[in-house]
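Of the protein chains in this complex, all but one are displayed in their positions.
Our next item is chain A:
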Amino acid sequence: MNRPATLLDDALTLDDDEPIQKGRLILVEDCVETSGAFVLHHLIKRFLSSSDNIILFVAFSHPFSHYDRILRKMGCNLAAQRENKRLLFFDMLMLECPADLAFVFNLWMIDDGVEGGLIALYGNIYKAVEVNSSNKNITVMIDDISLLEVAANGSTKDVLNFMHYCHTLTTQFGCTIITVLHEDIYSSGDEFTFPLQMEYLADITIKTEPLITGLAADVHGQLTILDKGTIGRSGSMKGKIHNFRYKIKENNRLF
């Protein structure tokens, strides 16, 4: 089905046979002035529009009803996709602490605590990816990593270890990992290295920033896509940068 490709789709080459986001870790960095949630919503709709794609959504930020409402306005029925097993939704808000993960997922960990909880979460993501990756493209979305850090009692080290293991899924199964990070939370103190660590780990960074010139009525912000490049089939490295403005409308996004 032909659809008008947006600039974001072009930048991520979503229409290509070998889209650059396949088998990569994508980091969406946003701030209070310009929320990056719309990027996630856009990509959810885009991926679910093809029957070859499955999304595994790990939600720390909002319940299912929130995403369902937003995507419905954009013309995508998340409830139906969930029933068709095209969308696997892990609602982490129901759990009080990471140790609950072990209980919920029926795992016996010798040591409870943050690391055990994250290992359990990783185990279930791994299982879901392994089962579904043989004939479909699977994308894991984590919304968001700043709240994952809160759930891990502020243990940045364990969160980075968890993200490293998620990165190994991209090389083992060719799946895509997309996560959101709020950059302005870490603007001072020792935690400043956390966004940098994630930028080093990520293959593609999508930054949403306000315009340098300030507020504007018809433009909500600017998107910068930094692609470090990978060695594709032809052996060529495609490091690229894209930059364009966006406007969020009620049920659409303009780039």
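Things worth noting here:
As a working rule, a residue touches a chain if its C-beta (ideal position, glycine included) is under 8 Å from a C-beta of that chain, and two chains touch if they have at least 3 such contacts; residues count from 1.
To be clear about the criterion, contacts and distances are computed from a predicted model.
Per its UniProt entry, the chain excluded from the display bears the name "Elongator complex protein 5", taken from "Elongator complex protein 5", "Nucleolar protein 7", "G-protein beta WD-40 repeat" or "glutathione transferase".
From the set A:26, A:180 or A:226, the residue in touch with the chain omitted from the display is A:226, counting the whole complex. Considering the whole complex, the residue from A:50, A:153 or A:171 that touches the absent chain is A:171.
Seen from chain A, the chain kept out of the figure touches residues 107-108, 119, 122-124, 126-127, 130, 157, 160-161, 164-165, 168, 171-172, 193, 196-197, 199-201, 212, 224, 226, 228-229, 231, 235-237, 239-241, 243.
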